[in-house]
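Please find one structure pasted underneath; my questions will follow.
All protein chains but one are shown at their positions in the complex.
Here is subunit A:
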């Protein structure tokens, strides 16, 4: 049972790592939509100082 739990955690972590770029993209899109993240350089909501 303990072995299965450990394996389950490792597999979920591996899945999260593989899906990391997609998860990041979705989170960023949500933050942008909510106005909580700066936009890309040159856009109205950019705050990089350029």
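The rule is simple: a residue touches a chain if its C-beta (ideal position, glycine included) is under 8 Å from a C-beta of that chain, and two chains touch if they have at least 3 such contacts; residues count from 1.
Throughout what follows, contacts and distances are computed from a predicted model.
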Suppose you had to identify the omitted chain by its UniProt name; would it be "Large ribosomal subunit protein bL32", "Ferrous iron transport protein B", "Heme exporter protein C" or "Succinylglutamate desuccinylase"? "Ferrous iron transport protein B"
Provide the residue numbers of subunit A that touch the chain removed from this figure. 3-4, 6-7, 10-11, 13-15, 17-18, 40-42, 46, 48-50
